[in-house]
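Working notes, beginning with the structure itself.
A single protein chain has been omitted; all remaining protein chains appear in their positions.
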């Protein structure tokens, strides 16, 4: 009997893996202020999942394909200056979500897979799911590590990067695909909505403690893994929805950091805070 | 007999649904223009999710009537939190919103998991139940809408000034945080008025797409608001009729909310393409 035969062990391993990968990915999402865009991607993934479920192909593959496709539309619309990226993102989010719900209503309501996709079911994670998470997660981490300085450079100064001859559009697209991959491997565990929490929360928390990206990255991964493990333990203890509990732990860690962190915390010198809020 | 655009509404519940959608369409278009110029699409999206725990608690406490009050409390609470957190220096607004949004939604999911009728709640939250709208619901929405429109009539120009030139607004003695709070509360009220009837899907779209459509046609805020309101109401009507036709006559289940949204986004895309073609 292997360690992985127990569903609690499988769930714990899945949570740890997902937490680490989301934490690493999130650093780039937070750095580029792509929270809303990532949210739109999760919504845009939705119709793909429904369609895939109706047609009968792998729902995560279908979701990922649709998500990337729709996000390319956002990039196209946001090139129009009078519409702006926020509006374009909002429209795509609404349209993607509506398409998903329309397909869902046409295909006779929730199936089990779809419910899992929305809110996750980490306790039913199979060894196959674990293998997929580990494989894709390792690939994502590998790419992030290999292209770390290029991605950070692009986040800080896209014009300069373009001037230096880098394929900026290709890097942006790569980042999109990576985010989509992370969403798709996280969704079975805690659901597509709450995957957002795990991508942005730990990275934003880590940013409160340090300005150095070299430290943010491991810190964010650690916070992600820790929050997942803690949330899972609490949820089994009190019989709560695991995805929701993990999200609440992530938010609690963020709020505590907000209060205590040296740079931004509510405990920093009062004069400094007053001046900063008026300036 | 008459046309497919008017016939369905001789059935009383369809007529009520139409009135509700017309009210919400006008309201969404009018508030939406400020969502557009202040770039608050994410705030609007966040609010549609953060009312979820309120809806759950409200439903548990007082069934259908409790939903409104639960959503109202959750919505107002979020509006205040958003205003506070987005003023904190050095946290990007984007991250702050994501954390608030997911925390509230996660709370909703946890609360829902303690109850039995899980799918029903989530379903209702996504789709809304526009076909079961009662006369009292319509009155509630109408009162909220009237209140919001009056507030916009008085505050609209101040919102514009604050969006256009925040430093200038402060220099003229406006308290910008107060204006931000007021706008966040207005958005929350729209969400609360709409979410039970039309579901989260339609609420976000109602506040974003009509204003974006109007922006393509005009650069004057009152005109954009008027076009947006008209467009929202028109799409509400046509979408409802289409949903009825598809469901009743052709046997394809098409929920009203998504039908309206898809119609709006299709019209927006067409206009965008048409303008590109004219310019080229």
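A few points about this structure:
For clarity, chains are labelled A and B in written order, and residue numbers in each chain start from 1.
Basically, a contact is a pair of C-beta atoms (placed from the backbone, for glycine too) under 8 Å apart; a residue touches a chain by one contact, two chains touch by 3 or more.
Just so we're on the same page, contacts and distances are computed from a predicted model.
Per the UniProt record, the chain missing from the shown structure is "Metal ABC transporter ATP-binding protein", taken from the list "UDP-glucose 6-dehydrogenase", "F420-non-reducing hydrogenase vhc iron-sulfur subunit D", "Metal ABC transporter ATP-binding protein" or "3-oxoadipate CoA-transferase". Shown as candidates are B:11, B:172 or B:273; the residue that touches the absent chain is B:172. The chain omitted from view is touched by exactly one of B:161, B:226 or B:246, namely B:161. Contact with the omitted chain, checked across B:23, B:37, B:235 or B:272, is made by B:37. Residues of chain B that touch the chain left out of view are 37, 154-155, 157-158, 160-161, 163-165, 167-168, 170-173, 215, 218-221, 224.
The rule we apply is simple: only the chains that are shown with their structure count from here on.
With centres taken as mean Cα positions, chain B sits 25 Å from chain A.
Only residues 30, 33-36, 38-39, 77, 80, 82-84, 86-87, 89-91, 93-95, 97-99, 101-102, 105-106, 108-110, 115, 118-119, 191, 193-194, 196-197, 200-201, 203-204, 207-208, 240-241, 243-248, 250-251, 254, 258, 263-264, 276-277 of chain A touch chain B when the two sit together in their complex. By the touch criterion given at the top, residues 36, 39-42, 44-45, 49, 87-103, 105-110, 112-114, 119, 122-123, 126-127, 199-202, 204-205, 208-209, 212, 215-216, 252-255, 257-259, 261-262, 265, 268, 272 of chain B touch chain A in their complex.
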